[in-house]
Structures are given as structure tokens and as C-alpha cells.
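The complex appears here minus one protein chain, its other protein chains still in place.
Right, chain A next:
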């Protein structure tokens, strides 16, 4: 109950501040298993994607988040566990045996959709998009039935710049692109490059 109310409050506030508008350019919001991957510049990124999905899809779409940030007891843990039903991954894995993607693989095997940031960390540089980590490739090759969908989040880095407490009420747009599938003999490098280009192609042109 509290979690549902919090979810409603957070998505409403996020929409109010950012005026978030979802553009379904290459696909429509449908209840099929998907891996939404997006550019990452703020902690609000997954909230905005999550908020722009229709309610029935939201219940089966889980954000992937860094355990180091979200696993602090208290409000963060409540939000990520109870409200967003997030999948936490260890970004600094100490022992070489454990696979940090394991929890994500399990989630996909259960049939849920995911929100995933292939850059692995927030992009605070002047570059529009950092190099992708290999995680996206491993997930796509282990679960070929899942639609891999690029989502470009425009302007949220201006709404919530790093280290600033007060968000600016600028308008954000989310562009959902065409589904990608790993091709039969596609190498890791080629797939990651293709995925990165597909995401960049959704970004508004800067003059």
C-alpha cells in the first residue's frame, strides 16, 4: 500500500517537473518481454522511463541499479526494493568467480522486462554517450527472445545536474526506438557498436 502510494507520488512528481513525454518512434508500448536500454546521466533516469510506461507494463518492468548506491538501509532501500522492484547489481565485484550479471539473467529468465544502462555509470562528461560495457551483449545473447529497445532520455541531465539538490523544471523527452536483435554471427564489438549507434540516432540534433 505504502509502496504503491509512493510509486504514484514519485511518478506524478517526475512527470510534473519534467513534463515527460514519451515518443514511441520504433515500437509501441506492448506487454512483451523487453530490455529497455538508455543513456544514463542522472539518478532519475530509470524513474522517468518507468513513469512513462503504461501501468500494466510497469509492474513487470524492473530497473537495474547499482547496489553500492541503492543498498543503503532506509529510504533508498525501500524505494528500490518495494517501490521500483529493482534488480541490484554489484559494480565493484571483488571475487572473479561470481558473475555480476547473475541477478539480471535470473530476472530475464523469469520473464520480466528490464531497464538497463549499458554505460554502467552516470555520464558526467561532455560526450553524449560513453562506451558501452559488455553487459548488454551478454544479456542479448543469453535471451534472444527479448526485444532490446533503445530509449534516449533528452534533457534530464539539465533537469538534475550532478551534485545539485534543486531540479530545474525543464521538459524531458523519451524516445523509444526500434527493437534490436542479436544477429547470428554478430560479434560482441559489432553488436555493442550497433546498439550504441541506434541509441545515439534517437538523440535530438544539437546545432
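By definition in this document, a residue touches a chain if its C-beta (ideal position, glycine included) is under 8 Å from a C-beta of that chain, and two chains touch if they have at least 3 such contacts; residues count from 1.
What we mean here is this: contacts and distances are computed from a predicted model.
Could you check which of "Sarcosine oxidase subunit alpha family protein", "Phosphatidate cytidylyltransferase", "Peptide/nickel transport system permease protein" or "Extracellular solute-binding protein" matches the UniProt name for the chain that's left out?
UniProt protein name of the non-displayed chain: "Phosphatidate cytidylyltransferase".
Among A:33, A:105 or A:155, single out the residue that touches the unshown chain.
Here the residue in touch with the unshown chain is A:155.
Given that one chain is not shown, which residue among A:1, A:166 or A:184 touches it?
In the complete complex, the chain left out is touched by residue A:166.
Applying the definition given at the start, please give the residues of chain A touching the unseen chain.
Its contact residues with the unshown chain are 19, 21, 155, 158, 161, 164, 166, 168-171, 205-207.
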